[in-house]
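Reviewing the structure listed below.
Of the protein chains in this complex, one is absent; all others appear in place.
Chain naming follows the written order as A and B, and within any one chain the residues start at number 1.
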Amino acid sequence: MKYKEKLIEISLKFCASITIFTTIGIIAVLLFESISFFREVSIFEFLTDTQWTPLFTEKHFGILALVSGTFLTAAIAIAVALPIGLSIAIYLNMYAPKSFRKTLKPFLEILAAIPTVVYGFFALTIVTPFLQTIYPDLETFNSLSAGVVMGIMIIPFISSLSEDALYAVPKSLKLAAFGMGSTRFQTAFKVMVPAASSGIIVSVILAISRAIGETMIVAIAAGQQPQFTLDPTVPVQTITSYIVQVSSGDAPQGSLEYKTIFAAGLTLFLFTFTLNSISFWIKKKYQEKYE
Amino acid sequence: MNNFRKNKLIDHGFKIMGMLFTFLGILILIILIYNIVRVGYTRINWTFLTSLPSRKPESAGIYTAIIGTLDLMLLTVLFAIPVGVGAGIYLEEYAKKSRLSSLLEINISNLAGVPSIIYGLLGLGIFVRFFNFGGSILSGSLTLSLLILPIIIVATREAIKAVPHSLKEASFALGASKWQTIKDVVLPSSFGGILTGIILSLSRAIGETAPLIVVGAMAYVPFVPQSIFDTFSVLPMQIFNWTTRPQQGFAIAASGAIIVLLLITFIMNGIAVYFRNRWQKKLQ
Partner (left out) sequence: MAKETAITMTKIKEKNSDSEKIKDTSSKDGAKIVIKDVKVWYDDFMAIKGIDMNIKPNTVTAFIGPSGCGKSTFLRLFNRMNDYVDGFKMEGKIKLNGTNIYKDKINVEELRKEVGMVFQKPNPFPKSIFENVAYGLKIQGIKDKKILNERVEKALKQADLWTEVKDDLKKSALALSGGQQQRLCIARTLAVEPSILLMDEPTSALDPISTSKIEDLIFELKEKYTIIIVTHNMQQASRISDYTAFFYLGELIEFNKTKAIFTNPEKKQTENYITGRFG
């Protein structure tokens, strides 16, 4: 009978260890193909060339073109989500009655639950035409629409996590500020936000990480033209969108084109891993403050 | 005006702005859904649901996409639930506080933040190529299982943590073994929380497109998959495919498919919230 207990424990341990195998698998797959890729393309070219044309006859392998697309859309997304998300968090924490908070929060969570392909459709068929009425020179595929819609999608990330951070600030600080005659606005921005800054920063970093890794919205609405640019009105291509493009196509296994998606994937993984690690480190370091 | 009045005005102004922004999110949600429903509503009928995709927008249907989604979810459930719940039980009940268990926790937390397309690359490298499963339902479901594993593990752990220690003590004091206690006391009590986590993770999996494209889900699958080694298509992929076509007819078809997908997603989330509330009340 005791063997049964031990057997059960071992099976459960195996289940838990699958998570480790997953991480090892990700690193192994990305490295394996990337190393093979870098035998044919120099890392120097990869990091400094500003053109990315692996699928054309004249091939360039500058990841910067994709990176710029990724960061441009992410930046627009954060520009939208941060002010809105943070304002919502402050409003719910400091102004809104408790019942508001309870009923509204689930609705905001819904924004995060909508499949991203639906957001992509929305960006292409509704947002872009709408923006084109304001600015007729906006191209059909552009990073602005994609960025704005991505921003909408990540509002709950920032609002939810920031609100939790504000909630964790000891009430005594809030009361002290009110006691000195501050308005809620002043208390919010001079006392609460600075006190919750580590949590808010963590929420922003995680939102950036989410935006960088987003695929479908940009694949549908941002275009398939890798360009090293900061112009939000022209088509670009993100790392994620490129991977989708090649995967939908016919690149044979083992070909250079095939390997490019792993090199691009590795770059993406390094970015998000770094961001996630930074946010984890910040959370850990500043969590002790109020314990 | 003096300082005091100015501050009061700013305060009031911000309150209005905050309210607007909060409702802005909901407003956009409503606009989004309204527009899609308006366009796609006419398209939904029995033919739509039971037709195969076609090159002509008028006759295109989502039948294979729905079957594919169902098959994929069934298989994903088969892999992800035992492994995810098992891992959650191990971490919460067996693993002692050590370097190894901290490592496991950090790793899981990291995996939750990895972009879904990277999981696609993982699936491509390991399941499609290395194990030679090809761009099949098997590869797709294994990939999705790994993707949603962290969600299930965290939900399981939280649910187990909520079971009062006194119940476990009572069980041990009666001579029950560790596994008996988990099986007969801990799991029944944490069932609601675990179920909620499973439903939420599946609701996420249903909407995933990118990793499946990388693994090899096809956009155009004019047949119903017969075995787990067949190629397949899923609803979000079908939507993606139609969205990228220029013909207006396909945009309408895409709207119709989106309505179906959103309905499924919202219903699943609703069920999950319902179970979570019921379970939380039970704990009181």
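By our rule, contacts are C-beta pairs under 8 Å (C-beta built on N, C-alpha and C of every residue); 3 or more make two chains touch, one makes a residue touch a chain.
Keep in mind it's a predicted model, so treat the numbers as computed, not measured.
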item	value
Full-complex contact with the absent chain, from B:F23, B:Y94 or B:F172	B:F172
Residues in chain B touching the chain absent from view	96, 164, 166-167, 169-177, 180, 184-185, 188-189, 282
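Rule of thumb we're sticking to: only the chains that are shown with their structure count from here on.
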item	value
Distance from chain B to chain A - Cα centre to Cα centre, in angstrom	17
Contact set on chain B toward chain A in their complex	7-8, 10-11, 14-15, 17-19, 21-22, 24-26, 28-29, 31-32, 35-36, 82-84, 86-87, 89-91, 94-95, 104, 106-111, 113-122, 124-126, 129, 146, 149-150, 153, 177-179, 203-204, 206-210, 213-214, 216, 219, 236, 239-240, 243-244, 251, 254-255, 258, 261-262, 265-266, 269, 273
Parts of chain A lying in touch with chain B, wherever the complex brings them together	1, 4-5, 8-9, 11-16, 18-20, 22-23, 25-26, 28-30, 32-33, 84, 87-88, 90-92, 95-96, 104, 106-108, 110-111, 113-118, 120-122, 124-126, 152, 155-156, 159, 183-186, 188, 206, 209, 212-216, 219-220, 240, 243-244, 247-248, 253, 261-262, 265, 268-269, 272-273, 276-277, 280
